[in-house]
Each structure stands twice: as structure tokens, then as C-alpha cells.
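First the structure, then my questions, so here it is.
A single protein chain has been removed from this complex, and every other one stays in its place.
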Amino acid sequence: MPLSAAQQAEIDQARGEPRPTLRAVVPALEEVLYAALPVLDHGFVRVVDYMGDDAAVVQAARVSYGRGTKKVSEDRGLINYLIRHRHTTPFEMCEIKYHVKLPIFVARQWIRHRTANVNEYSARYSILDNEFYLPAPEHLAAQSSTNRQGRAGVLEGREAARVFDLLKRDAELAYEHYMEMLNEGEDGQPLDPERSGLARELARMNLSLGFYTQWYWKTDLHNLMHFLSLRADSHAQYEICAYADVMVDTLRRWCPMTHDAFQEYALGGARLSRTGIAIVRRMLAGETVDQKSSGLSAREWRELMATLGRD
Amino acid sequence: MPLSAAQQAEIDQARGEPRPTLRAVVPALEEVLYAALPVLDHGFVRVVDYMGDDAAVVQAARVSYGRGTKKVSEDRGLINYLIRHRHTTPFEMCEIKYHVKLPIFVARQWIRHRTANVNEYSARYSILDNEFYLPAPEHLAAQSSTNRQGRAGVLEGREAARVFDLLKRDAELAYEHYMEMLNEGEDGQPLDPERSGLARELARMNLSLGFYTQWYWKTDLHNLMHFLSLRADSHAQYEICAYADVMVDTLRRWCPMTHDAFQEYALGGARLSRTGIAIVRRMLAGETVDQKSSGLSAREWRELMATLGRD
Amino acid sequence: MPLSAAQQAEIDQARGEPRPTLRAVVPALEEVLYAALPVLDHGFVRVVDYMGDDAAVVQAARVSYGRGTKKVSEDRGLINYLIRHRHTTPFEMCEIKYHVKLPIFVARQWIRHRTANVNEYSARYSILDNEFYLPAPEHLAAQSSTNRQGRAGVLEGREAARVFDLLKRDAELAYEHYMEMLNEGEDGQPLDPERSGLARELARMNLSLGFYTQWYWKTDLHNLMHFLSLRADSHAQYEICAYADVMVDTLRRWCPMTHDAFQEYALGGARLSRTGIAIVRRMLAGETVDQKSSGLSAREWRELMATLGRD
Partner (left out) sequence: MPLSAAQQAEIDQARGEPRPTLRAVVPALEEVLYAALPVLDHGFVRVVDYMGDDAAVVQAARVSYGRGTKKVSEDRGLINYLIRHRHTTPFEMCEIKYHVKLPIFVARQWIRHRTANVNEYSARYSILDNEFYLPAPEHLAAQSSTNRQGRAGVLEGREAARVFDLLKRDAELAYEHYMEMLNEGEDGQPLDPERSGLARELARMNLSLGFYTQWYWKTDLHNLMHFLSLRADSHAQYEICAYADVMVDTLRRWCPMTHDAFQEYALGGARLSRTGIAIVRRMLAGETVDQKSSGLSAREWRELMATLGRD
């Protein structure tokens, strides 16, 4: 359970005060506004604000004066067309803001997406909580021997126990020493009134990449989809993928038409190369093509066959 | 009057439907939401959406769970501190979206600010209206002879009349020929049913930079202030400054504390160079400093004396 | 011929002074460095600087200390892999700078690509030259009646002559009046010593979108390819496409491996939707699929059939 009673009370208060607005409102997203949607063992994703909806995409594409209340089917058709033809700017007209709690190593992948706004909890200024990520047994993955960036199966038995134990004990020790160096007791009082304590900006060095941090993260709908297409992908590390999956669900609540187009064209689609298209054409014409005659490398051939369901 | 009856009806409809939301709401901005605030002879600025408020800046700076309802004076103090010390990221957590109608030469200056989202009315796809900018007599400025980029006084008498007449007639002629090349009558029917008409994407070439275009333009609070600090400045061209002034007023409605800090530190402040600071210190110590002994160029000296009210 | 003798002399001088450097050097690009590659009737593209080469992409992907002198075939394989899997950041490590002369309406499309650096010739500060774009007869396109954003055939005979004449005369008139309002003779002397002349920043309003402007434009290899994939595309307007085509050729000289991957995966490839992939799988399994049974709209079906060479 990631939230303290005080935090939950703040959330409840924020959820208890509806106010009238003339802006676009999305009831399905308001249902979960401010709520902490759990991810991993101590993390969460909270939607804390949003601007616009599916209709705002249409409105921007048409540079119209009103809400652009055409028929719903026309809105859907236009949104599909815009995504298919890479007309991305209308999707930049919607904006969403999240509060996310996440392990530092996940944060380090995430921050590589530069077209977003970020305010992170500062460990120069404040003291981090004693919370770190420990993979569930089914995610304690072994290193792949064929793909240097991949996982292969799961550690089991004594090896799994040993790894889990090391991760846990090292994190506990790191935190204990972090507090000792800070000269900071759990009650907020100095451990030793005679000592000054190491500067927070230095003491944080002792914490490992498994500790949780948190940030406000805000982006537009286009860049959200770009982020999700990379991070809700099978090549992404499981831990960031877990966040992306929860965020895909918030996208579905927020802009259902755009979400469907995203599933159809981005997540569910695939890009073929010039040679790949030529191969499909040959196969459709009845020709038998194998890797040797394809003009593709072995790896590219495998990827194409997987796309075509022939693996 | 820049709006047609149909456009005004769309705006009225959008303003007539308040709905409940759990998000931050700013009543002073909702008062003018969707309304066309007039600028120049045919232009306008419309706020069409916003996200966040002064409290959201504080909330992001503190990465807090709730609205951060500390004392108002603390919020103001923190906002002042953030701006003074260039902690700009919390201001990126608020977002605003405008619908703007503006002459093309103004749009060309404006678009240079890249950290914004834009959807412009497409003259490849649609036909532009017959609206162009004609400066009011008090803005028909003469070229400065000392500053190649500046204005000096106002044209008067016959010269003013001649210039006004040229601008008006050339624009009218350009539009008439634009429609003729398009083979497009005012009633939407072809002028000549036998002709095909020039492609819209080519015909627009005949329109001049004084014609009006329009766009949706969305940016965050930090980048809005950066834009306004450059464009509500005395060095900016009058015509873009006219837009910036109206937008400063929307900023005042939206985030009054941030607006005050913006006036105090950005618009109303000034930057001193290392040498400039040394000069002020010498002067405060009672020394008489002139340009020769200052170490500054004549131009820099004039700029410093203007800042210090000694010109 | 777009260059004056003085301009050509400056280019010749720049080309006449090779100097030693320890940086990566690309002889094939140095061959055309600074040269004005002609585009349209008065425009050009000049490569004025570059940083990095194909090997620098590999070097960045490996975060290596030296030049990464692996086998050339390995470099090519890695570059293909990076592009195929959207690992775009190594391509951001190369940079190129162009000097471009282009019609204003082309500049207005071009500037929408925000991830670039731009310095444009200032008509607030300087006087624009008397050069405007007139389409060659084979590009005097008619408006498409089916695609509002498209061209359909070419104007001919009297209509072509009339349109050409209007474009030419209106531009000449606009320029003549521009100079009159500026009170500026061709010799740089005032037309009338008694008049002050309209401010340059206002007089430019009278020029039409067909006049040429120029700018320095700098971007990285990844964003260059993104720009070219949109603007060297068949949906782009012919006039901007003409620039993109010349720039694709400079890409081929600069980074030939990346260029080949760009042709294979970006320009020559295509994206299939989830449904599109399912259709291809059904067809490969021997099923006959038509639009009705496909689950696609008529338009999407046409696009898919075109990709598969079945239109």
C-alpha cells in the first residue's frame, strides 16, 4: 500500500470538490482523477490534470471556432486519418499531467523522453523514503544468452532466493547508512545531537537505483503515444512496461477514439521495409521466398516472418 | 468586427454549457473563455483551454499529493523565489491554449518560438478570407535613420495617404486575382465552369504578408512568459506587441501571483553586466563615473544610464 | 542564376582554403561544401557545415573512445538495426547546416519542423531582393476536385498564360510599390529626398508569399531524416519536395550507409495497421479478401492495395 493516511486524505479532499467549468470535461477520466493506480510493489501512477479530449483534436485539425460537433463517426474517421498519415500536431493540442512514483532505474529510462515537463522530488533538498523495488518471483529474470539486452526465463530455487536476499539486504543496509550519515532518526530528530550530518545532496549517493523516487510528469497526447509505443512494447524492460500499461488504460479513458487508433496503427501495427514489401508482393503472387532469396539478413527475415505470422 | 454570426453562435454555445470537474478551475479566466479579444483591425486572441493555476505551480515544486493549500502568502513567496532563481520547471506544469487570428508577417515572427504547439489554418486545403491588415494612422511609422530595425515618428499628410492607398489597393488586387486564379466566386461557385482553377497551394502565393491567417497555439506557463517577455517588450514590433499585451492580461486573470512576479522580475527588471555592476558599486561609493572611465561602449553606457534613470 | 559575382567570390574564397583538422572528414560532402545547389527558379541549397559521419553514429551507439573502426559491414548492420528499431538517438550525434534560399510560402511549411536551428534574413532590418517564384509550365498545377489538398493535371493554353501573367505582374507591382513606400531607389539612394519612407518592418507587408527569403538552417541527422521522410514524400507540395530531393542527395554524400537505410526503411517502406497485417496474413493463407470483408474503410483499403501493388 503506497500511500500514507495523510496522503490519502489529501487525495480524498481533492476528489471531493467538483466545480463548474466551461472547458471540455471527460467523465471517464474524472472517475480516476487523483487516485493512485498501483504499479510494481510500491509505485503508482496518478492522473492529476488534463486538457482537452478527442473532440479537441478534431477542433485543432479544423482550426474551428466551436467544439466541432460533427457526427461522432466523422470525428473517428478524421482521427484515424490523422494518425495514419502522421499529421501529429492536432494531437499535441491535448495535455495530461501525471504524478508517478517509480524506481530510480525506471526514472532514468523514462527521462530520456525529452518532450515532456518534469518536476522530480529533490533528494538534495529532502530525505527519500525507505522504499525500494524488489521483483516478484515471476519477474526475477535471468539474463538472455542470445540477446544481450534481453531476459530469458526466470531464476529459480536457491539462486532466486540468494538474489532476492542480496537485493533486499543491500538496500536495507544502504538506507540504514544513508540515515546514519544524515544523522537523522526515524522520528525526525538527530541520531546524535553532537554531529552535523552529511549534506543531503551527498548522502543520497549511497542509495541504489532500486529506491523509489517520484515526479510530476506532463506531456501532450502525441508525445504520450510516442512514449507508450516505445515503452508498452515487448522490447521494453518489464518494469517500465508495467507503468506504460497502466497509462495506456488512462489514455483509453481520456481519448477513446485516439486510443483505438493508437492500438490499430501504432501498438498493433508494423513497419515493412522496401525489401519487405517486395517480398510480400512476391509471396502474394504465388512465389515461394526463403531467406536466401529474400535479400534480407537472417535477423530481418525472422522479424518479417514474425510479423506475417509465419514463424 | 472579426466574427461572423455563425462563429459567434459557436462561441456562445460553448460558453453556455458549464460542467462539473474535479480539476483546478480559475473563474477569472473562465469569464473570458472562448471570447474573441480584439487585436489590430481584424485580429483576435481567444483563450480556448487551460490547465492548472498558481497553486499547481506550488504543487509541482513540492511534488505534493494534494492541492498544497498552504497560506496564500507562502504560495506567493515561493512563486517569487522560483522566478527569481530561474527554477522554471514548475511553471511548465500549467498549460494554456489560444486561438489567434493574426497577419501573416506577425505569424512569421511568432512561429520562431519553437516550444509551443501549433495548428494553422491551411491555405493548401482551404481558401483564405479577404482580410488584410492596414495600420491605423498613428501606427503608419517611418523608418528610423539611426536604428535599422526601428521606427521613428509617423508618416503624415500626403505620404501617409499614398502609403495607405498602396497597401490597400495592392491587397485588394492580390485577393481579386487570387480568386480569379482559383476560379472561385464569392458564392462558392466557379467563376467560369469551363476552367479548372489553379491549385490552392499555388494560388496562395499571390497573397501578401498583410493577409490574416489563424491558428491554435498552445504553450506552457514558463514558455508563455518567455514569449511575452520578448514580445511585450519595447524592442518588439508594434503589431506583435499588440497581441502580447492582450495575452499579458489573460495571464493576469489565469495566474495572478505568477503574473505579478513576471511583472516584477521579467518585464520590469533589467540585467546588469559584470562591468555594469562594478560601475553601480563605484557610483554608490560616491565616485563620478563617465562613459570613458566606465569601460563600456557608448551604446552600452546609454543602455545602463537608461536603466538607472540617468538619461 | 541565383548568385551575384560578389557572392560567388565569397564562396570561391571559402572553398579555396583547406585546413587540417583531427575531426571526422567526409570528402564526398566536402566536394560540394559551400556550393549553391540550384532549386526552383531562384532558390538554392548550400551545405555550409557538418559534424560527424556514419562512423560517428556507430561511435555514439557504442559510447566508445575511438572511431569504432570495426569492419565496415558491421557498421552497416548496426546502422540498419538502429533505424529498424527506432533507436534514434545515435543519429542525433551528427549535425548539418544549410544555407537555403526559398519562397516564403515554402519557408512557412518548412519552419513547422521545430527541432532545428534557424536564422532567417530579416526584412525588419534589411530590404528583400526583387526575386519571386514563378512555376515552370509543367508545375502550373490545377486544383484536384477529389482531394482538397492536391493537384490534378496542369493548366494549359490561355488559362495557363493568364495565371502566369497575373502571378508575374502582381509580384512586380508589389515590389515596385514596396520600394516606393520605402522611398528606396535601385541605387540605394532615396527616391525622394524630402520623404522619410515607411518603416521596413511595415513595408514588407506588401510583398507576397512567392518572394524569396533565405536562412541558415541546422539540424541533426535524425531530424533531417524525419524532415525528408515527410517532405520528399509524394503527399508533399512539389515546391518543398524539390528542396528535399536535393537534400536527400547531400545526405547520400554525407552518410551513405545511413542514406541507404533511410531509403530502405523510411522512404521506401510502409506502415501496416493491425487490421492490415491480419489481411495480409489471410491473403497469404490463400483467402480472397475484398474491401467489404476486410474491416477497412474504402480509403484505407485503397491505400493498402497500393502498398501491396494490387491497385
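To keep things simple, chains are lettered A, B and C as they appear, and every chain counts its residues starting from 1.
One rule holds in what follows: a contact is a pair of C-beta atoms (placed from the backbone, for glycine too) under 8 Å apart; a residue touches a chain by one contact, two chains touch by 3 or more.
All figures in this text were calculated on a predicted structure; none of them were measured in a lab.
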{"item": "Identified contact with the non-displayed chain, of A:Val72, A:Leu209 or A:Ala306", "value": "A:Leu209"}
{"item": "Interface with the undisplayed chain - residues on chain C", "value": "3, 7, 10-11, 13-15, 17-25, 30, 33-34, 48-52, 56, 59-61, 63-67, 89-90, 92-93, 95, 97, 99, 117-121, 214-216, 218, 220"}
{"item": "Missing-chain contacts mapped onto chain A", "value": "103-105, 108, 111-112, 114-115, 118, 122, 124-126, 133, 135, 140-144, 148-153, 155, 159, 163, 166-167, 170-171, 173-174, 177, 180-182, 195-202, 204-210, 237"}
{"item": "Absent chain, residues of chain B that touch it", "value": "77, 80-81, 84-86, 89, 112, 230, 235, 263-265, 267-277, 280-281, 283-284, 297, 299-300, 303, 307-310"}
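The rule is simple: only the chains that are shown with their structure count from here on.
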{"item": "Distance from chain B to chain A - Cα centre to Cα centre, in angstrom", "value": "35"}
{"item": "For chain A, residues contacting two or more additional chains", "value": "89"}
